[in-house]
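The other protein chains are all here in position, but one chain of the complex has been omitted.
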Amino acid sequence: MTDQQQGAQDAHDAFLSDTTSIFGREITIQGGIYTVVFILLAVATVLEIIIGGLPEGVLLIPLLLAFAVIKATLVVMYYMHLKTDSRLFTWVLILPLLIALAAMLYLLAAPPTGYT
Amino acid sequence: MNPSNNSNSLMTVVWILVAFVLLVVGGLIIAEATPLVLPPAASAEAVQVDELFKILMALGGSIWLLVQGAVIYSVIRFRARPGDDSDGASIHGNSTLEFVWTLIPSITVVILSIISFQVWVNITTAQENAQVVEARGARFLWSFSYDIPGETQNVNSTVLHTWVGQPVVLNLETADVNHAFWVPSMRIKQDLLAGRSTEARFTPILAGEYPVVCAELCGSGHGDMHSSIVVHEDEASFLDWFDEEAFIILNPPDDPAEGGQLLMTAGGVAGLYACAGCHTLEALGWDAIVAPNLENVADRAATRVPGMEVERYLLRSLFFPGEFLVPGYDNLMPQHQYQDPEEANYMPLDEALDIVAYLCTLTASGESACNVDMLPDVMTEMGMG
Amino acid sequence: MSEATLEHGPAAPSAETIDNYKLGMWLYLASEVVIFGTLIAVYAVYRLNNAESVQHVQEELGLTLVSINTFLLLASSWAMVLGLREAQKDNPQGIVRWIGLTALLGTIFVVLQGVEYTELGHAGIHLGNEYGMRFYAPTAFHGAHVIIGVLWALYVMKQARKGVYNAKNYLGIEIFGLYWHFVDVVWIFLFTLIYLI
Partner (left out) sequence: MATITATPGLGSRTTEGAAIRAADLLRWSLDHKVIGLQYMASSLFFFIVGGTMAMLIRWELLTPALDLMADGTQYNALMTIHGSVMIFLWIIPMMAGFGNYLVPLMLGAKDMAFPWLNAFAFWLIPPAGVLMIAGWLVGPPEAGWTSYPPLSTLFSPDGQTMWAMSLHLLGVSSILGAINFVVTIRNMRPAGMTIWKMPLFVWAVLATAIIQVLATPFLTGGLTLLILDRTAGTSFFDPGSGGDVLLWQNVFWFYSHPAVYIMILPGFGMVSEVLAVHARKPVFGYRAIGLSSMSIALVGFTVWAHHMFTSLQPALRIPFMITSMIIAVPTGIKIFSWLGTIWGGKIRFTAAMLFALGFITLFVFGGIGGIFLAAVPVDIHLHDTYFVVGHFHFVLFGGSVFLIFAGIYHWFPKMTGRRMNERLGQLHFVTTYIGTFFTFVPQHIAGALGLPRRVAMYDPAFTNINTVISLAAFLLGISSLIFMYNILRSLSHGERVGGNPWRGLTLEWATTSPPPPWNFRGDPVPFDDPYGYGSDESGPYLDAVERRFPAPEEAAGA
């Protein structure tokens, strides 16, 4: 068994066990890492909603976007197993993201009306 | 193909030099054809663009000759002789060669980009005291309108007038779909975009009359949507034309029919009506074929809908063009409306009345086919005015 | 060279083995990213240039309903992975239970979105609006994905009942999981971009 396969095997087991360690602390909970991630997602969402209620500020939008990105990353990394799966999948995800993002930024930057 | 042999490699160098010279010469010869494939350069911008075009012809020409030559040479030199079914030399590549033919095109395109950029800057920098003209594209007619100093009315024309050496700025607006304002001889083209106003600038340098072409597909009459630009010798001869037009506008006739005729040729408060873009009417020199011929329209109007008077038929046709379509024609006519001056296709009622009055005179006999005095009543019946 | 060596036994994997279906699903998701990207871009451009009118609509919208929906979808993702986990633990009933929960949550999400749409309709926000069209296009497109996901979940449950899945073979669930979580991720962005920002 190559180390690469070995690593995948360990990850697999990690997903199955009910105890997982985050920030070095061991915690045991039914559902293991999956449940931990779910709790994180829930908390993040609550925070988002609270922040969203705050009065407009310069940092508001970047902050909210950051939250969205973090939540998405959690789902992709743990629920879609990108963290432990083949690197190839990462590329298959990154490439379209970059292209879609570039297109979006272009449309945002190009003045939609008027002609300058 | 093997550098080990000295005399051989020397020959190779010589051949490469010869080939290079031939290519450059060939490219230059090709570049000489530039004036043959471009219309006369009638604007300051055109001169610069043609220079760039020439450079591209020379470069592109020699590159094409290079490839063409290489292919022809190989085909002759390396063809399999009859009976020879052996394989060619097992050469998989040559990094220096590959590096060279990556580098040279890279440099070439960088140079091309720089030159093009300079030309672009030169032809787009704004000139002072430019003549501003409002240009309007509507399926399928170009119209240009000039302010009359100190007056509210404008001079509207289907032909663009200017004079040698006068920088022109066109504010381009479309009444319907996208069009593109193109003067081949000036090398300028700019799309008219629905919902935006765009701009085109150029400085004519050659007197004469040049075609104006619509270069963006805009429907059935797209190919027919052309006009022309008249470049006068000097401002004086331009003003001769301008003042005459202005006089007509400022002193409208009081006979409604004549007024209507003027409206259809010189336009009204809403600018020029696009009728000429689709209809034929020899009397006014219209030759478009998209919409019904208006020759003797009043005679036909009398017969089209049994029991409907000419004036009613014509008036309704202006505001509800879809109502009675002439067989064989699609409903392409803009639906005029008389309430809101801001709206597209605005046609104030008084102008509509004059136009109908004029149309009524389009009969074989030449006699007006309708009683103009009853038009206002028709209008009230139709819930207008 | 002898004929024998032209062909031989089965070929060995030429690289790290990746399952066909998994790679295929990821590639499909790649193209989905671009489609959603386009629709979201259309909304974002409007949001950028009409901040205040969007603000106004957001007050109309309110956050309660969609917040509930967001939690539903997050929970459904969680149920989804736990379903996969049961498969890896050779526990068919577990699969049916968790995937069933996933389908249920998904269904409620769609229903609530329907409720929200009707409310908005009464508030005069429809496809004809400058805002409406840009709002409905991405959210409805996402909703359609959820519906498809629910149907797929039901199919997976049927298979699970038949005992198709076990610790050796849970690919079917994993593939469905990729799709479902992706739909969840899209919602995470839609929620933040359309309802919060």
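Here the chain labels run A, B and C in written order, and each chain numbers its own residues starting at 1.
Here, a residue touches a chain if its C-beta (ideal position, glycine included) is under 8 Å from a C-beta of that chain, and two chains touch if they have at least 3 such contacts.
This is a predicted model, so every value here is computed, not measured.
**Student:** Touching the left-out chain: which of B:Asp224, B:Glu258, B:Asp299 or B:Asp350?
**Tutor:** B:Asp224
**Student:** Return the single residue from B:Pro149, B:Gly195 or B:Pro327 that touches the missing chain.
**Tutor:** B:Gly195
**Student:** May I ask which residue of C:Val34, C:Leu65 or C:Val110 touches the chain that does not appear here?
**Tutor:** Missing-chain contact among the listed residues: C:Val34.
**Student:** Mind listing the chain A residues that contact the chain we can't see here?
**Tutor:** Chain A touches the chain not shown through residues 88, 95-96, 99, 102-103, 106-107, 110-113, 115-116.
**Student:** If you put the missing chain back, which residues of chain C would it touch?
**Tutor:** Considering the whole complex, chain C reaches the absent chain at 1-3, 5-15, 17-18, 20-21, 23-24, 27-28, 30-35, 37-39, 42, 45-46, 127-128, 130, 133-134, 137, 141.
**Student:** What does the interface between chain B and the hidden chain look like in terms of residue numbers?
**Tutor:** 1, 37-39, 48-49, 52-53, 56, 60, 63-64, 67-68, 70-71, 74-75, 78-80, 84-94, 97-98, 101-102, 105-106, 108-109, 112-113, 116-117, 119-120, 123-124, 176-178, 180, 182, 184-185, 187-191, 193-196, 211, 213-224, 226, 289-290, 330
Simple rule for what comes next: only the chains that are shown with their structure count from here on.
**Student:** Taking the mean of the C-alpha atoms as each chain's centre, how many Å separate chain A from chain B?
**Tutor:** Roughly 52 Å, centre to centre.
**Student:** With chain centres defined as C-alpha means, what is the inter-centre distance between chain A and chain C in Å?
**Tutor:** It comes to 15 Å between the two C-alpha centres.
**Student:** How many angstrom lie between the CA centroids of chain B and chain C, rounded to a whole number?
**Tutor:** Going by mean C-alpha positions, chain B sits 49 Å from chain C.
**Student:** At which residue positions does chain C touch at least two other chains?
**Tutor:** none
**Student:** Looking at the complex, which residues from chain A come into contact with chain C?
**Tutor:** Residues 4, 12, 15-16, 31-32, 34-35, 37-38, 41-42, 45, 48-49, 51-52, 60-61, 64-65, 67-68, 71-72, 75-76, 78-80, 85-86, 88-89, 92-93, 95-97, 99-101, 103-104, 107-108, 112-113.
**Student:** Over in the complex, which chain C residues touch chain A? Could you list them?
**Tutor:** 16, 18, 22-23, 26-27, 29-31, 33-34, 36-38, 40-42, 44-45, 48-49, 63, 67, 70-71, 74-75, 77-78, 80-82, 85, 88-89, 177-178, 181-182, 184-185, 188-189, 191-193, 195-197
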